[in-house]
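With one protein chain withheld, the remaining protein chains of the complex are depicted in position.
Going in written order, the chains are labelled A and B, and every chain counts its residues from 1.
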Amino acid sequence: MPAGDLVINLGPQHPSTHGVLHLVVTLNGETIRKVEPHLGYIHRSIEKMCESLSYRQFIYVTSRMDYLSSHINNHGCALCVEKGLQIEVPARARVIRVLMDELTRIASHVLWWGALAMDVGAITPFFHAFREREAINDIMEENCGARLTMNYMVPGGVMTDLHPNFHRRVHDFIRLFKSKIDEYDELVTDNVIFKARCQGIGYISAEDAISFGCSGPIARGSGVICDIRKLYPYEIYEKLNFEEIREPAGDAYARYLVRMKEMRQSLSIIEQLIDNIPEGDFQAKTKAVLKLPKGEFYSRVETARGEFGVYIISEGGTTPYRIKFRSPGYSNLNALDHMARGQKIGDLVSIMGSLDLVIPDIDR
Amino acid sequence: MDVMQNKGEPKPFPGQVHQTPGGGFLTGTLDEVIGWARSNSLWPLVFGTSCCAIEMMSTASAKYDWSRFGFEVARATPRQADVIIIAGTIVNKMAPVLKRLFDQMADPKYVIAMGACATSGGPFFYNTYSVVKGADHVIPVDVYVAGCPPRPEALLHALITLQEKIRMGGKRERIEIDGTQRSKS
Partner (left out) sequence: MALKDQNHNYPHLRYQMLNDELKIVLAEIYPAGIIEEGGQWLVDNISPGDWHPFALRLRQTEQLSFDYLFCISCVDWKTHLSMVYHLSSTRDRHTLVIKSKLDRNNPVIDSVTDIWKTADFHEREAFEMFGVNFLNHPDLRKLILPDDWIGYPMRKDYEDPVNMIKL
């Protein structure tokens, strides 16, 4: 290490690491020379635990991995099991699943927005974000029973039918959110201080993003086409009218814009679906004890952070032989060192905020 | 024999502080004032490991708002914090960090174990090799909150219970929920 370099520890207990991430940063003055993440402070050995849980049981534990997109994680697991068992999900269940996914995506992006603004220095958007999240949490609580870790998706459909108030509440939410998202743009997006902190920071090119395995808003912020809802459509996404948002700039501000526009796209998907929910079953008939045939199955969904993949290797029993969760944060974190070299230590916080990391998703 | 009849005065244990007979007026009132002051301005430490941290943030936000109860400022450094709310699972790698944070806090300090994971390991109790089955294996806990994650109202109930416990003198005895048997102070 050249003379004059200082090694500091950021975390594991730190207000802006979004969880327990330990970064060992090598600085020269205020310029970053190297960032080395140390993981494992929330490693709950989920993959080993799932080898002893049945196919209906292991879905709850993925809610707790990326807890901000818990519905979407459960959705990915249910899709994998259905792929193995060749179950046909009824149309009503598909629409309900997509509705829940998009609501969760909005909730996750809203919290990301509040947390990023708080890291950059503005405390007020944090409270605005949680106020909107409470509206979505109320919808989830009335319908699914829980606010944060809803165990609503099962192999074959959803667990219970929609609550009678769901329709009215979602319409109220759409009306509320349309005005709020314009407020967010007014408050933060065009703010000159925010732009100075985020533009030109944390640049990653498209080839590097692909090589690092980045997905989701990080790759789309560099111009890569990678929205799983468009490329490998699942459920009813091919019938919906929405755009994949891409920005060419590749810096933290581009990633910010991608997520803000994605919120608007999710809102338009909810608007398209809420009045067109077909009648029918909410769950396909399945056996009580599920046994996947021998083989391997991979399913992928687009969470708020990127591509979440579930890879199940089954030997024909009631519990999986090996499950591997391809979590989006693990690959996105790999790119942090590349993005942060040469920047100042204050920029590290904006870069981490724009990466939108959820550490339990990384450590599993 | 009925269990309720067996309850009596708690037996004295070594190191227990005994009330001085009769002469406790000044110190007794002072104790009450100090207990009231301490309980109404507990500053929590920013410490959240996993999902319960989001519910903790919701409790801090505008709808549930714990700052009405005195938990106004959440300090990032343990030197200035009074209460540590363990929100999330504690794993083997994190346990020494938690112990160090607790040691760095100045007395009087209190601990709330929020959620099923901090209470007993929670959903990660069986077949995991890296989870500490309950944060009280690492540091002494004052209040346990059940839930996965607990609702913000449940966390507020825990905070209010902690405040009552401090007002009672802070001894580590059970406070019952129905309000009949309070710990003697």
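Rule of thumb we're sticking to: a contact is a pair of C-beta atoms (placed from the backbone, for glycine too) under 8 Å apart; a residue touches a chain by one contact, two chains touch by 3 or more.
Note that this is a predicted model, so its numbers are computed, not measured.
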Contacts of the hidden chain among displayed chains: A, B
Residue of A:124, A:165 or A:211 touching the missing chain in the full complex: A:211
Residue in contact with the excluded chain [from A:119, A:247 or A:307]: A:307
Residue of A:26, A:160 or A:334 in touch with the missing chain, whole complex considered: A:334
Footprint left on chain A by the chain that the document does not show: 38-40, 43, 45, 47-48, 52, 83, 207-208, 210-213, 215, 224-226, 230-231, 233, 236, 238-241, 244, 272-273, 276, 295-298, 307, 309, 311, 313, 321-322, 324, 326, 330-331, 333-334, 338, 363
Touching residues (missing chain, whole complex) on chain B: 92-93, 125-131, 133
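FYI, only the chains that are shown with their structure count from here on.
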Mean-CA-position distance for chain B and chain A (Å): 32
Sites on chain A touched by chain B in the complex: 12-15, 19-20, 40-46, 48-49, 51-52, 60-61, 64, 67-68, 111, 126-127, 130-131, 133-134, 137, 147-149, 359-360
For the chain B and chain A complex, residues of the former touching the latter: 45-51, 53-55, 57-58, 61-63, 76, 88-89, 91, 93-94, 97, 101, 123-124, 126-131, 148-149, 151
